[in-house]
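Here you go, one structure.
Missing here is one protein chain; the remaining ones are kept as they sit in the complex.
Entry: chain A
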Amino acid sequence: MAWQWFHRLGSPRWFFEKTNAWIPWLAAISISLLIVGAVWGLAFAPADMKQGNSYRIIYIHVPASFLALAGYYTMAISGAIGLIWKMKLADMVMKSAAPIGAVLTFVALITGAVWGKPTWGTWWVWDARITSMLVLFFLYLGVIALQEAYQNQDTANKASAILALVGTVNIPIIYKSVDWWYTLHQPATIKFTSESTIHPTMLYPLLVMVVGFYVFYALVLLMRTRTEILSREKKTRWVQELAVKT
């Protein structure tokens, strides 16, 4: 049965029990990658010819920005699945993705501002890339606020899924902003279609950090979703029994 797994996802309990064993693996992999990547980028990658050592911020700024965007896809797609198929688990993923995305967007904005000071001589400019990232941050906050605003969970899910879907128009703007309005933010360093404008000795630690951030994202999204499952199913027998056992 090719579609059996999809139907099983309709059961939050099945998902909770299935993913139990994944947590320690995801934690071990992501934390080791993040430590290796950070030490490599901070101490062993060569200094940039133009920017000197300030460029070392790239090793967190770029991965955090990637995940701020990937996190938005995750939130919008699970919101859509929740709307269309009324899948409870998808709604929980959407709700869990919002605060994680907000924190990562915040990290991308802050590290960008701190990097801007020694590089551009300013903390903030209303550059297209930076402004569209700020809009992304507010979209995440909007979903969090809508989740809190309604007593009825179904209404909250519907409202925040619609906001998340409408907000996807911002995503191509973020991607294209550095090419459409080339003001201050530099264009993409890593390219998939042509050669990257970064030397391999600087690129490898960056790739380690990007993979580390992706696995970390999967870890915290899973942890948050599992906590959300327990919280929404707290009246059920299996959660009550689990609580007594702990």
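The rule is simple: a contact is a pair of C-beta atoms (placed from the backbone, for glycine too) under 8 Å apart; a residue touches a chain by one contact, two chains touch by 3 or more; residues count from 1.
Methods note: contacts and distances are computed from a predicted model.
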- Which one, "ATP synthase subunit a", "Heme exporter protein D", "Aminomethyltransferase" or "Succinate--CoA ligase [ADP-forming] subunit beta", is the UniProt name for the chain you do not see? "Heme exporter protein D"
- Query: Considering the whole complex, which of A:24, A:52, A:172 or A:187 touches the chain not shown?
  - Reply: A:52
- Have a look at A:64, A:128 or A:156 and name the one touching the chain we're not showing. A:64
- Per the touch rule stated above, chain A touches the missing chain via residues 34, 38, 42-47, 52-54, 56-57, 60-61, 64, 99-100, 103-104, 106-107, 110-111, 114-115, 117-118, 201, 216, 219-220, 223-224, 226-227, 230-231, 234, 239-240, 242-244, 246
